[in-house]
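Quick one: the structure is below, and I'll ask about it shortly.
Only one protein chain is missing; all other protein chains are in place.
Letters are used for the chains, namely A and B, taken in the order the chains are written, and counting of residues starts over at 1 for each.
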Amino acid sequence: MKSIIQTINLTKKFGDFVANNNISLDIKEGEIRCIVGENGAGKSTLMNMLYGLVAPSSGKILIRGEEVKMTNPLTAIGVGIGMVHQHFKLVSSLTVYENILLGVEIKKKNSPLIDKKEEIKKVAKMIEDNHLQLNPTDKIEDISIGERQRVEILKMLYRNVDILILDEPTAVLTPKEVDDLIATLKLLKEQGKTIIVITHKLREVMELADSITVLKHGNVVGDVLKQDTDEKEIARMMVGRDVCLTVQNDRKHTVEKQVVYQVDNLNVLNDDGKKVINNVSFKVNKGEIFGIAGVEGNGQSELIKVLTGLMEAESGNVILYGKNVTNRWPKELRKEGIGIIPEDRYATGLCREMSVSDNCIAGYHDNKEILKYGLYNSKKIDEIRDKYIDEFDIRLGDKNGVIGNLSGGNAQKVIIARELASKPKILMACQPTRGVDIGSIEFIHNEIIKFRDQGNTVILVSSELSEIMSLSDRVIVMYKGQITGEISPTEVSTVEIGLLMAGIKGENKHEK
Amino acid sequence: MALLNSILYDTVYHSAPIILCVIGGIFAYKANVLNIALEGMMLNGAFVSVLVMYFTGNIFLALSSAILTTLIWGLIFSYFGVSGSGNVIVIGLGINFIVPAIAKFTLNMMGVSNISLQNISVSDFKIHIPIIDSIDIVGSILSGHTFITYLAFIGIIIMSVIMYQTKFGIYVRVVGENEEAAISLGLKTKLYKYLAILLGALCAGLAGINLSLERMCMYTNDMTAGRGFIAIAAIYCGGGKPLESSLYAILFGISRALAVNLSINAGPMAGIFDTIPYIIMVSVLATVSYMKFKNVRVRGYTF
Partner (left out) sequence: MRNNNETLKHIINSLIPVILAFALGAIIILFTGNNPLYAYWILLKKSLFTSKGFLDTLHYASPLILTGLAIAVTFKANVYNMGVEGQMLLGGFFAGLVGSSISVGNPFIEKFICIIVAIICGMAFAMIPAILKVKCNVNEMVVTLMLNYGVVKVLEFLTTGVFKDKSAGYVATPTINDIAMFSRFGKSRITAFFVIVIIVLIVMYFIMKKTKLGYEITAIGKNPEFAEACGMNVGKKIMVIMLLSGALSGMAGAGWMLSDQFKYTLSFSGNPGLGWDGMLVALLGGHTPIGILVASIFYAALKTGSDSINMYTSVPKEIVALIQGIMILFLAVKFLKEKK
């Protein structure tokens, strides 16, 4: 087979940090290549260079044997490279067809105006040709995540690309949608397209790939054909040591049958008046890790916003240790003993531009320990910071610098240190290990289990199924704002949860 | 009856400059650049047109220099705000400071307190539309306005078409709503921001010419009196949609027309009527914003 993309010693530096170091790839025409690696291994940077979003510091990119200077996405599209980003680049107030034709609109003859009819016709034909389900005139804001991904793929196909790069395409899909996507990609391969998939999910790698490239710390550490390898070997290459893919979690402790946190018939509307949480009720016992699973965008974010005081519920009750705390403000909730690890670290957990010390007191900044006679004791605050750094092994260059300089894992540890320091009764942990390196993931998981083992309660929200399964004592699954089922992670297979996540209720099981 | 006629005529008259600012300003608004320099740009159009007319007596020179200089302000705004990624509010304020200062400086150099044109008269600008003019009441309201006044109203339609039917309009909206989407398809986002701002400057310049040269043949200091800010309020109320935002601009025209006409009969109370338009705009803005905000369940404020 001919090479279609080659990179020769491609390097990208951001300041002192080397994101990609002398990467040499050779991707053949018509193959599906998976590029795997941990968070921060440099996968996205590499793809952004291929797509012209980031300029290489040095090295060459050859397309069909000829060197191409990728200066912007148009160059990439011009030589036939299309990219589907992890965070979709769609304009939600525009329709499906407008998004697909963005930048290549069809104009009426001899007129500067756009020919909308012709556009819709063309897009409808494309949808049919590719056996996809989509309505060209729907607005993006009204369609599902899976559908949006199809719009992204069509957007690229319309531009006649024959190389398609997909960045973490399955992160936000249900297991069923993942299967559909895999089928679509294989169909595209049959049509002669070359496909590059960036992912860290090994199961899909084994299903999809013809060949696999493993990145670690910006270097290529492995380049293998699928038939010559297995999941374990790839995992070892990714991390550089044997990883135990499961957490040490002996569920031997006794969960007391004491309900400490209870949500009753909770209903939440979004800004458009649509119900995003529909009659959700659950009870959490003292001393358990209570998992909330589901594909992203099924109401978990809103639920957490309501439970942490950032959004108002329409109706329903939230009861903490017998006290009604519905629609309380974050400050009051923290006073009541709820520790919060927010979903989006840099939006609601930390302030990137403030110092590490300032971030260490956030949320607890009217603590008498640091605030006397209305004035802060900065010495004391620095002591608290140093204590956190020490106890949680937070690694940072300049402890007087801003927190934005910390890596994802270390920044997350600051939050966890801060929230646990107040000795909460309940910890709300939302996506606690998102964008965190494997070392820190282990550390954070152990902290959560340790906290539980001290007799405290944890509510864990995560879209990483493996995280939910290995940590939780009990799991509920959410789909479209409703709870589709409750399961015990030790007794249920991933397939069954997959069904619940897709909204298919496991009623048979409950009857048993 | 005469009073009502007069109010309606004045409504058209006072709406025009605000509408112009609105239909120009919506593009920058949609592109996510808040252009509070509309005020200064409008004043620039007003000042330069009258100044050049005063010295040269050449109407084309007056118009083109007014438009050209306003576009330069637009370029300065874009360069600092888009290319230099400066704080657009501060840039806008800066321009709103500099323009009146230049005007005052110049008037001071000339040793006058305002410029009144002798070489042209207000009636030279009025256009009487043949057929409409002869219709009884309608004629007295709709006819006898200046060219730019008519342009403002026609502009609402033109800008609607540009906003929704052309590539430029789509791109401006995309740049404002999801800049990354635009970048990922290789759209030149900065270019569209520049163009959106310049279109706003062009319209603000025309509004200024309308205000000073066309309608009064004179320039006085600070004659824009916050119309640029009112236009921004109208844009906010109408969510940047050409037609709706223009309706709010017309609402200002109505309140202004009411204030002017009622104050003639109000005697010493006349002074207080001047505040009506501002109070109405604040109330409308509050009501519109409240209607949007009351359904928001997420706590907190975006700035």
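Methods note: a contact is a pair of C-beta atoms (placed from the backbone, for glycine too) under 8 Å apart; a residue touches a chain by one contact, two chains touch by 3 or more.
Every value quoted in this text rests on a predicted model; they were computed, and no experiment measured them.
Student: Tell me the shown chains the invisible chain touches, ordered by label.
Tutor: By the stated touch criterion, the chain not on view contacts A, B.
Student: For the chain left out of this view, which of A:158, A:321 or A:376 touches it?
Tutor: Looking across A:158, A:321 or A:376, the contact with the absent chain belongs to A:376.
Student: Among A:19, A:340 or A:476, choose the residue that contacts the chain missing from this document, as touch is defined above.
Tutor: Residue touching the absent chain, from the options given: A:340.
Student: Going by the touch rule given at the top, which residues of chain A touch the chain that is not shown?
Tutor: 308-310, 329-334, 340, 342, 347-355, 357-358, 362-363, 365-366, 371, 374-376, 400-402
Student: Since one chain isn't shown, list which residues of chain B touch it in the complete complex.
Tutor: The list for chain B reads 36, 76, 80-81, 84-91, 93-102, 104-105, 108-109, 225-226, 229-230, 232-233, 236, 268, 271-272, 274-275, 278-279, 281-282, 285-287, 289-290, 292-293, 296, 299-303.
Just so we're on the same page, only the chains that are shown with their structure count from here on.
Student: How many angstrom lie between the CA centroids of chain A and chain B, rounded to a whole number?
Tutor: 45
Student: So in the complex, which bits of chain A are touching chain B?
Tutor: 51-53, 72-75, 77, 83, 85, 87, 89-94, 98-99, 102-103, 105, 107, 112-114, 155, 268-273, 305, 309-314, 329
Student: Would you pull the chain B residues touching chain A in the complex into a rising list?
Tutor: Residues in contact with chain A: 161, 165-167, 170-171, 173-174, 177-178, 180-187, 295-300.
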